[in-house]
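In what follows, a single structure is set out as structure tokens and then discussed.
Only one protein chain is missing; all other protein chains are in place.
So, chain A:
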Amino acid sequence: MVWLAFAFMAAAAVLCVSWPLLRPREAAAEGATDTAFYRDQLRELASDVDRGILRPADVAATRAELGRRLIQASETTGRAPGAPRRRVATAAAAGALVVAVAAGLYAEVGHPGQPDAPLAARETGQTDFATAIAKIEAHLASDPNDGRGLEIMAPVYMKMGRFDDAVRTYRDIIRVRGRSPSREAELGQALVMQADGVVTGDARQVFDAALKDDPVLPQARFFEGLASLQDGDKAKARATWEALIREAPPEAPYTKIVRERVAELDGAPARGGAAVARATGPAPDPAGAAARGPLPGMPAGAAAIASLPAGQQQAAIRGMVDGLAARLAENGQDGAGWLRLVRAYRVLGEQDKAVKALADARRALAGDPQATGELDRLAHELGLES
């Protein structure tokens, strides 16, 4: 169907080129249009004299001038159309050029196989999803001890960002189906998400319990490392994560992410700000968007974060921001770093921290008028001016 449309459009375009070549016009009027302008001017001049607007004595010189221009204009003549065979050849060559350029370039840039995907047409699937959720929730309200229903809903809540519901549901699962390391790790992750990426005391207890029964559980160990980092113990965080990478089975999906985090420890959280800005957006399934290569302007670190499950994104971002803050606390002579940090806090919705970071930055960069100028601009842009 698409190909038929392409063929029709290409044919129309070729026709635009070849029709005038195959059906040559009469060569008559060419010279006339050139001189017509001056003839019209002379005629108008005469009529003005007739109407009494101009006096004949005044127009004599003008009329002579127009006459001179008329003679100049009539010097050119048009040429008759060429031999039919040449014209057909030109038409064929031009038509072929049109088709070749269009087909060649479209082969490079087009996606003929991909259909349109307007939102309305896709929403039928979505509404089904919404009704399904509503049905399961109604069912769980009448039978709160249905373990299977709870296990379906918990990850859905996580995906939808309803972390309070997720925490409640994971607790219910443990109550109904009993403890297990993996269930506890899931609960721990939900708790971290609920706390905007901070590994709270509650969460840590849950992870500790999980690790007691299963000391190699990757999910729990990842957050264990994050907890160390958030405590300011970089070395321990590094040890935990490096061990996690070492002991991971080959092709484990999480090693890449953990490696990134280790790299961030080495002072590379430079991409933090941008990553936060990108990844904390509504996260419109960036994994899908990245399928054709990362979106333009999206740095590699952000893409890596975007590829994390929604739950871990926040934690990862938080870790990066904290790392940046820690580094700047040690060495404040980094204008660009401060700008990123302030922006990151603002994006994370932490107004107070943003204001504080701004003040710290102004102190640290007091001797650098250009940097403070940029801070002022940023403060204005973000509405942080006091």
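To be clear about the criterion, contacts are C-beta pairs under 8 Å (C-beta built on N, C-alpha and C of every residue); 3 or more make two chains touch, one makes a residue touch a chain; residues count from 1.
One rule holds in what follows: contacts and distances are computed from a predicted model.
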* Structure fact -> UniProt lists the protein of the undisplayed chain, choosing from "Heme lyase CcmF/NrfE family subunit", "Nitrate ABC transporter permease protein", "Peptide/nickel transport system ATP-binding protein" or "NADH-quinone oxidoreductase subunit C", as "Heme lyase CcmF/NrfE family subunit"
* **Sites on chain A contacted by the missing partner chain, in the whole complex** => 1-2, 5-6, 9-10, 12-13, 16-17, 19-21, 24-25, 27, 30, 33-34, 36-38, 40-41, 44-45, 54, 57-59, 61-62, 65-66, 69, 72-73, 76-82, 87, 90, 94, 97-99, 101-102, 105-106, 109-112, 114-120, 122, 126, 280-282, 284-289, 291-292, 295-297, 346-347, 349, 370, 383, 385
